[in-house]
Structures are given as structure tokens and as C-alpha cells.
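Take this structure first; my questions come after.
One chain of protein is taken out of this complex; the other chains stay put.
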Amino acid sequence: MSSIAERLAAAGTGNAIELRGVSRLFGALRALTDITLSVRPGERRAVLGSNGAGKTTLLNCVTGDFPPTSGTVRFFGEDVTVLPPHERIRRGLRRTYQISLLFQRLTVRDNVYLACRGVSRSRFSLVRTRASDPIMQSVAELVALVHLEDVADRLVGELAHGQQRQLEIALALAGAPRFILFDEPAAGLSPNERRDLVAILTALPAHIGYIIIEHDMDVALRVVESVTMMHNGRIFKEGAPAEIEADPEVQELYLGGGHG
Amino acid sequence: MTTIFDNEPRTEAATRGDAFGRWIGSHPVWALVIAVAVIFALWLVLAPWPAGLEQVFGKKLIFINALFNGITLGGLYFLVATGFTLIFGLMRNVNLAHGSLYLFGGYMGYEATQWTGSWLFSYVIAFLSCAVVGIAMQFFIFRRMEGQDLRQTLVTLGLSIVFSDLMVWVWGGNAIQIDTPDYLDGPVVTPIVVAVRSSGETVFLYYPAVRLVIFAAAVVIGVGMWLALNRTRVGVMIRAGVDDRDMLSVLGYRVQLLFVAVFAFGAGLAGMAGIVGGTFQSLSLGEDSHFLLASLVVVIVGGMGSIPGAAIGALIIGLSEQIGTVYFQNYSTVLSFLIMVIVLALRPQGLLGRR
Partner (left out) sequence: MALAETTRQAPLGVGEAQRGGEFGRWVSRHAAILLLGVFMVIFPAIANDFFLRQIAGWTMILGMIALSLMFLGGYGGMVSLAQMTVAGVAGYMIAVLGVSSLPKVSFFWPWWVAAPLAIAIAVAFGTLAGALSARTEGIYTIMITLALATSFFYLTLQNWPIFNGFNGFTTIPAPHFFGVHWGDPVPLYYMILFFAALSYAAVLYVSRSPFGLALQGVRDNPRRMEAIGYNVTAHRIAAYAFAAFIAAIGGILLVWQNNQISPFSVDVGVVINLLIIAVVGGLGHPIGPFIGAFIYVILRTFALDALVAVGLDGRRFQTLIGLGFLIIVLFSPDGVVGLWRRWASRVGASDGRSGR
């Protein structure tokens, strides 16, 4: 399938995310069909589409939560198609989940601590981390970034929904991310919290790129420079936010008919 | 709804037939290896052994007896494990009291043969008494803790301790054997040659009739269950529930009825198996954990929630135990253990299990 020239080209482009012919089947159901997508380092991209368009499956194929049925996934030029999720995370990939996947019976601080420890060394250490350890500094900073200092020592299971969503974002920012996948980060947030989210996203260092799936167009189109539209497991349009908004076909399918 | 249930089995059965052909097409080497193995196994069983083979492995009679004992033991294990796997598949309930139900059924069957003198009638008694216990367990306990699989398992554990102690109280610790009925007593001649005498006379295998009849019954029950699960409305509902838990919510209140029915049926089968076990071997203290272990290993090897998986697993474990006992006396349980380890390492969900 892929000639040497093609492979060289893929490795040489230096794209952050590079999907080639990615398909994913669930039994007889085609969730993704022949997706080819490339995102540059530092690029911020929105993936839009109705429910069931395959957006979350796309993220799952990139992170390895579900491997693709066929096709290849490259992360900064390296073929990661068969790597387990934790290996991809250690290479600088991060993600958030649409439905918060948190450690309910640990405190907020411990949740963030685990995320910081997960991408550093001594994950298997039997020695407790001292308060003076640099990692504790990053934990405190991340907790402050998402405004959870007041509840830092509460169990996550006791937190309000909005706070859990904030924590979800904090976990994805731990360590030194190179590329982040946000799966509907604004879902369930109050207007104030949405403003905070936009501030956090726009304040990310320029070298960190991301893909964001979002139903709230106000959030999505303000924090990205390019948009990919998906429909029935396929990509059917790519472009700048203004182009996509103006596109009559897109308007008919999504923006006009409401989303959901 | 109705159309889904009525159409599904036919289409699935059709695709399954194709799948077999496709599998051979896509795995020609494996298909060849399996075919050669089957032919070799048939030759081992049917032909008289050459002298060289007998020198290495001992008399053919011993091998054939181990083989037959293994297969018929597999039939017994299937009867026990199939209820276990069905209950697990549908309700995610690991019923650790399943061995106790087996033993209880055996004891009730023993009592029934003592009272009525009818071996066949005792199966009815064993089935009904265990089914009643199963219904009581599902209705009074598990219904109240649905979805908490670990807690349910711990409850079955507690019940198994209480049951086993109460059974020792009633029936004592000594082994009890259920008499084989007269019409099945003694051996029958099978068309399998075990040796050729120097006089040229061929010696055929004599094998206890009751074991063959019971094995045949296990096959009939297995095929019947498979048909019931694939060709009846209730069966398709059960299968859909095993494959997709969300399906169950569609059934609403009837899901409770389904659970009770499956629990009763699985428990009843274990009870009937108790009579089989009491006739083949004996009933005593400790047999409950023996058959619980057998069910666990069979279901782990075959795949949770799969009836054909239970059949294959039961056959493999029955054979490995009997062949192990004959050829590696000190390590016969290690053989089943090794099989389990290999299956878990290569296919954690079991041979025919689904993720």
C-alpha cells in the first residue's frame, strides 16, 4: 500500500497528528471510514459534526483507547498505530473525556498528582513524595489554573459537575504536553466557566496544538484556526472557521438545523 | 421489537455457516493441522495399536478407557458448568454456591431413589428442588443487589459455606453412591477394537452402559439448549442480554422473570448433574468444591457466558483430568491448570468468549 516515497513523505512532513486511511468498525457498524487528516504542531483545530459522526471515535483512535481497524496513526512522525495508550501519552499526547473519567475516591490534589506522576519517572516508587519535590509545585499550579484550590483536598466524587469538568482539563495539561485532544470540554459548564475555559485554551503556549470537539460554536470557533467537518464517519469539509461558517452546505446540515 | 427477535436467529445462523467456510479459507494451514490431528485421533481410537506404540504408551485398552472416561466426565462437567456460565453471562453473577447446588441435587436424588426406587424420577426431584433453591436465591437476595457483582459473589460464597455445613449435618460426611438402575447396569460392547489376540481374535471394548447413556443425554441437553437459545423468543432474549447488557433494559419488568427463570434452570441442571455424579462417582463432603472448581476452569477455558464454549471447555478438562490421572499421576491437576494458564495467556476471554 504505502510506498517508500510515501512513508518518507509522511515522516518528513513533521505533522503533529497524521492519520492515513483510518477506519474503525464496531461489529458491522462503520464508525470511521478512510479518514486522512493531518494537523501541524501548534495548530488548533475543531472537529465538528452531529452526534454519531465519529468524532469521539476519531479521538479514541488517536489515543489508542480503541485501535483503528485499518490505517496508520502517526504522532510527530512516529508510527504509533499499535502502541498502547500510555506509550502515546508519554510521548506528549494528552486528552480529556466527554464524560469525566476521574478517580472518584481520591482527592482533587491526588488526581492531579497522578497525572503529573504518570508522565514523569518513578511511577512505581514506594517512597512517598516530599512536599518540597518539584512535582508538588506543578500540582499546585495546575490546581490553581482550573480554580480548584478551595476543594483541593476534597474527594472528587463529592465535587459538582462543573468542577469535575475543570479537573478533567487539569489532568490533560499535566507534564509537558505537545498535543491535546479535548472532547467537549465545555459540556455542562456555566457561562462563567466557559469564559475561563476559553481563557485557558487561548493562553496555552503557542507550541501546544490541540483538536477540540465542541457543540458550543461560540467556544469552538473562537479558539481554533481551522475546522474539520465530519459526517457519518467521514470527513467532508476542511477550512478556516470563517469559511466553514459561510459554507451553505455546512449551514444546512449543522449550523442552521441546530446541533445535538 | 417482534420483528427483530423473529428475524435475528435465522440470519445469524446463516452467517455462521458461511463463517466456517470463510475461516477455512483464511486459515488454510490451521485447517490442515486440525484435519490431520482429527484423522490421527480417529486412527488412535479405531485401529489396533502397533506394538511399538503399545511399548511407549502402554495398552490401548488403558488409553481408550481414559479417553472414554474423559469424554463422559466432560459430559458431566458440561451439565454442571452450563448453568454456571448461563447465569454468569446473563446476570454477571458468579454463583460460587453452584457446587453446593450440584451436591444438594445429588443428595435429593439419592433420597428420591431410596423412596420411590425410580432413578429417572429422581432427576425430576433433583431438578425441582434445586430450581426452587435457585429461585429463592434470585428472588430474595440477588434481585436486591443488581449490578453489584462483587457483593453478589460474596453472598454466594457465604451461602455455599452455610449450605455445605448444613448438608454435612443432614447427610453426614461419608460418601454416598446412587445405585445404577438394573436396565443400565453392566457394560455394553462397543465397536472399538482394543487389541488383536495372537489367535487373530479381535477384542472389543466393553464400557459401562450408564456412562454412555448419560453422555448421550448431556449431548441432547446441550443441543436442546443451543436450539432453545437460538430458535425461541425467550432464548433470543437471553442471548441478546448476554451479548448486550443494555438490551435488558428494553424488557422492563420482564427482565426479573427472565433472571428467575435462568437461575432456576441453571440451578436445576446442576441438581440433575448431582445425580449423574452420584451414579458415576459418589457424593460426599468436598465434592461441592470439586465441581465448583471444575465449573470455574471449564468456563474460564471455554469462555464466560458461551454454551458451546462450556461444551468445549468441559470436554478438554474432562479429558485432561482422565488422561492426566492415567499418565501423570502426581501432576494430573497441573495439566488442567496448564491448559487454563495457556488459554488465559493467549485469549483472556476464553476460547469462545467475547470481550
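By letter and in written order, the chains are A and B; residue numbering begins at 1 in each of them.
Assume a contact is a pair of C-beta atoms (placed from the backbone, for glycine too) under 8 Å apart; a residue touches a chain by one contact, two chains touch by 3 or more.
Since this is a predicted model, take the numbers as computed values, not measurements.
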Next item on the list: Could you tell which one of B:Leu61, B:Val132, B:Leu154 or B:Leu258 touches the chain left off the display?
Entry: B:Leu154
Check: Of A:Pro67, A:Gly118 or A:Gly188, which sits in contact with the chain we cannot see?
Finding: A:Gly118
Note to self: Counting contacts across the full complex, list the positions on chain B that touch the omitted chain.
What the structure shows: 92, 94, 96, 141, 148-151, 153-155, 157-162, 164-166, 169, 289, 292-293, 296-297, 299-300, 304, 329-334, 336-337, 340-341, 344-345, 348-349
Check: Considering the entire assembly, which residues of chain A contact the chain that has been omitted?
Finding: 63, 65, 84-86, 89-90, 95, 97, 101-107, 109-110, 113-115, 117-119, 122-131, 136, 152-153, 155, 157, 171, 174-175
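We take it that only the chains that are shown with their structure count from here on.
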Item checked: chain A-chain B separation of Cα centroids, rounded to whole Å -> 48
